[in-house]
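Worksheet for the structure shown next.
A single protein chain has been omitted from the complex, and every remaining protein chain is retained in its original position.
Going in written order, the chains are labelled A and B, and every chain counts its residues from 1.
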Amino acid sequence: MRLFIDFIPVIVWAILAVVLVFVMLLASWVLRPHILQNSEKTSTYECGEEPIGPARMTFPYSYLIYTILFLIVDVLGAFLWLLSASPLRLDPIVAWQTLIFVVVLMGGIGFAVKYIPQTSLDGSEMVIAYRRAKRAAAKVEKAGRSH
Amino acid sequence: MIPLSWYLGLAFVLIGLGAYGMMVKRNLIRILIGAEIMANGVMIALVALAIYGPVFEMTSQAIVILVISVAAAHTALAMVLMLSYNRRYGTSDLGIPITQEERIDV
Partner (left out) sequence: MQEFELLFEQFEFLLLAGVVIVLAYLALEHREIVYAAFFFGIMASFVAGFFLLLEAPFIAGMQIAVYTGGISALIIFGVLLLPRAQDSTLETFASPRARRIGMIFSFTIIFFSALLAAMFPWSESFPVSRVGESQDLGMLAEWLWGDHGIYVQMIALILFTAIVGAIALMKMDKAELIGSIRGEFGPEAMPTPDEFPAEPDAPSEAETPEEEVTEE
């Protein structure tokens, strides 16, 4: 009960953060001029060219494997945090246990980093999709210019 | 002090919600969210039993720490499985491939 009351400032801070984001969005909406909707000024900017094609691109698949690696390291960090807050961290037996724990997990991460290029999760798909879109846009440009 | 049965009641409600989500939904990600809601309910029950009964005091709390880690590993593998399923079948829906493809009789 005491602990909950001690942590109430945390939830107050979280609510304030959310309220701050909403207030900023609201303020910018209020201060924006609404006359320029659906005009040329609000269309997407592509360095002077005409924007062609949909704006949605394939999400990089490589982000997933790094998120999984982050999750592993997060759990590792939580266990080490527990150990560091206790007087047990000076015990030599516990130090050896920690070493084995960290070495096993780092071995897993090293295996993952070594074999990522052989999986389907590296960035090759995004590069190929980008090149294909660029070639298609160049073709349309050539066809438009020859007419 | 809040009676223990309240905490267990809340935990069982969460477990029931997670079970409903896992049984009824057809999208892969909603099933995973249902599984995680169930895991959260189980953790609330474990911690409530830890605090209210000195028999389980430290064991139950440490078990919750282990449960959180195992849930993390399970979610990572489930996400990779979902990605493979999506690459193979082109959809993230569970109902479709069994009716359209020919069954392979083992």
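Here is the rule we use: a residue touches a chain if its C-beta (ideal position, glycine included) is under 8 Å from a C-beta of that chain, and two chains touch if they have at least 3 such contacts.
The structure displayed is predicted, hence computed values, not measured ones.
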{"item": "Of A:Val12, A:Ala27 or A:Ala78, the one touching the omitted chain in the full complex", "value": "A:Ala78"}
{"item": "Residues of chain A in contact with the chain not shown", "value": "1-4, 7, 11, 14, 53-54, 57-59, 61, 63-65, 67-72, 74-79, 81-83, 85-88, 91, 94, 97-98, 100-101, 104-105, 107-109, 111-112, 115-116, 118-121, 124-125, 128-129, 132-133, 135-136, 139-140"}
{"item": "Residue ranges of chain B at the interface with the undisplayed chain", "value": "1-10, 12-21, 23-30, 32-34, 36-37, 40, 43-44, 47-48, 50-55, 57-59, 61-62, 64-66, 68-77, 79-84, 86-93, 95"}
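Methods note: only the chains that are shown with their structure count from here on.
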{"item": "Distance from the mean Cα position of chain B to that of chain A, given in whole angstrom", "value": "24"}
{"item": "Contacting residues of chain A [partner chain B, same complex]", "value": "61, 64, 68, 71-72, 74-75, 78-79, 82, 120"}
{"item": "Touching residues on chain B, where the partner in the complex is chain A", "value": "65, 68-69, 72-73, 75-76, 79-80, 83, 87"}
